[in-house]
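With one protein chain withheld, the remaining protein chains of the complex are depicted in position.
For subunit A:
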Amino acid sequence: MTMNADLRRERAAATFQPLLLTHILDGGPERTRRRKEIEALVLNDPDFQHEDLNFLSRSQRYEQAIRKSSLMVMKLREYGIADPEEIFWFKSFVHRGRPEPLDLHLGMFLPTLLTQATPEQQDRFFMPAWNLEIIGTYAQTEMGHGTHLRGLETTATYDPSTQEFILNSPTVTSIKWWPGGLGKTSNHAIVLAQLYTQGQCKGLHAFIVPIRQLGTHEPLPGITVGDIGPKFGYDEMDNGYLKMDNFRIPRENMLMKYAQVEPDGTYVKPVSDKLTYGTMVFIRSLIVGDSARSLSRACTIAIRYSAVRHQSELKPGEPEPQILDYQTQQYKLFPLLATAYAFHFVGAYIKNTYHRISGDINEGDLSELPELHALTAGLKAFTSWTANAGIEECRMACGGHGYSRCSGIPDIYVTFTPSCTYEGENTVMMLQTARFLVKSYTQVSSGQQVTGMVSYLNDLSSQRIQPQHVAARTVTVRINDPASLVEAYKARAARLVEAAAKNLQAELNHRKSKEDAWNRTSVDLVRASEAHCHYVVVKLFAAKLSEVTNAAVRAVLTDLCLLYALFGISKNTGDFLQAGILTSAQVTQVNQHVKELLAVIRPNAVALVDSFDFHDVHLGSVLGRYDGNVYENMFEWAKTSPLNKTQVHESFHKHLKPMQAKL
């Protein structure tokens, strides 16, 4: 089929070459080439073809996923793909951006063995796991506790007489709940449990626990395991439960690279607990990247569809315009497009910083880790919240057809939305960042300098002689200059961090307990964290511009950067007005300029989503097809729906006909 004429026109009118922007997103032309090479390997492989997943039941989707995962593991080795990023690409092309039952085996079980197992344990477990004789998962979350790890209730009690640990799920709430791949797939789990030895609780530790019989795959005696039932999304994942009753494992099954229990039960403490920070930072950086990608996919669908769909009239007597020509539609979509770009750059920044610092970790220099840890907690929350809402905006912008599963956006949403919860519930994450911000503020107040992203708090010391808010000094904001807008965001963050810190102090002065005071200030604290993260995002986006060499691409990215920053101001004018960073007249100008930018970006909108370079198969959307032939293909898609399997549905014979006969 030929390309839809509207899309062809849109592409011809772009002021820049999308491929150049794709290179920037991928990290260079060579990365783009390699990504597409891997994509082709998967897409041209008949083993990875299957029916549209929208028409399959949950059990069938699980089955397809496990089939593909098995083949994927083999083929990865066959092709010699070993670079983590390349594995990630391969996996997401095979599973089209969806989770799969071996995710936890590949992403948690194997890496945990590598980092926390002794050489002896690696000998016993790693190769069988590598060869998939052992399939493992990571069982941390329980029914009663998630983000608050110290509250986990599973126990592992050391019995020196047999040199075994006795694992128990003492309450209903202690049942392990949610781990991916636990329900049906895994035969082993790394279980997090409270360690008891010599009558004392030593806190959470990790244990390798066999849960199913090798050979028959039946649960072992003392183990109750199963699937937790249907969810909003994650149909292909067997999130599971695990209950243990006096289940014994040998002493050697505790992961003992750091902490140890000696045969007589003596407990040996680990050297540093900061080491686990590294993994957390890494996973959160992945979520930031995922926020960017998921939002990009939704934007691609909504913007292409808005260029194809014509509706109503703008000028009397003229043909119906593309809905993308309506200001309200642009106002919904273009700020999200800008956000998607912003988050791409933030994700890349965190990943690079992590790699830089993790070099230091191996050499024992952990000095930058607390800040990075605090920053990624907040950015994980900030980007996933924003992307979550943004995906829904995109779906709504597609009207009724967005609601059909053929649009692909419902699937993107249900797959993405749990990232607001997993790997640290977002509000709790924001409060972690806030704790760091308040600590930094306190340091500055006591005359110390702070470094890194919070260094703007240092300006406080020069302000302290004056009684008013730190940010009340006038920032001369030039609304056409990204650098100047970074300053405005900086001032807002400073003012909100200060306000939260002062409110916290005021609560403490009311002789409240520390915890109470913290709780009574937590809404303020979350706002401060959000403002800090918002500042970081604007700053990183603005910083990216100078790295772009191609003038046309830099111009369009500058428009997006300005839109991102100005739209953020117009949505939070209260903060900027209240702190006196902007005057009302400036706010009016900002609002006006946002609308002007919408018109400026409009001709490049389709090219900007083309640059994300999602293959149709990966996008999984009839509305977002590259060729724009939407309506024909919606009809084709619907015809294959399960309700259409027979011309007359069986319900007619079962219910309708008998009823009509009786009347």
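Everything that follows uses one rule, which is that a contact is a pair of C-beta atoms (placed from the backbone, for glycine too) under 8 Å apart; a residue touches a chain by one contact, two chains touch by 3 or more; residues count from 1.
Here, contacts and distances are computed from a predicted model.
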item	value
Undisplayed chain, where the name is taken from the UniProt record, one of "3-methyl-2-oxobutanoate dehydrogenase (2-methylpropanoyl-transferring)", "ACOX2 oxidase", "Guanine nucleotide-binding protein subunit gamma" or "Nucleolar complex associated 4 homolog"	"ACOX2 oxidase"
Which residue of A:Lys184, A:Arg304, A:His344 or A:Arg602 touches the chain not shown here	A:Lys184
Selected from A:Arg9, A:Arg356 or A:His649 as touching the chain missing from the view	A:His649
From A:Asn131, A:Asn246 or A:Thr451, residue that would touch the chain that is not displayed	A:Asn131
Hidden partner chain, residues of subunit A it touches	54-55, 57-59, 62-63, 66-67, 70-71, 74, 131-133, 135, 141, 143-148, 150-151, 172-173, 175, 177-178, 183-185, 187, 214, 217, 226-233, 238, 241, 309-312, 314-316, 320, 326-329, 331-332, 392, 396, 399-400, 402-406, 410, 414, 417-418, 420-422, 425, 427, 431, 513, 515-516, 519-523, 526, 570, 572-580, 584, 587, 591, 595, 631-632, 634-635, 637-644, 647-652, 654-657, 659-660, 663
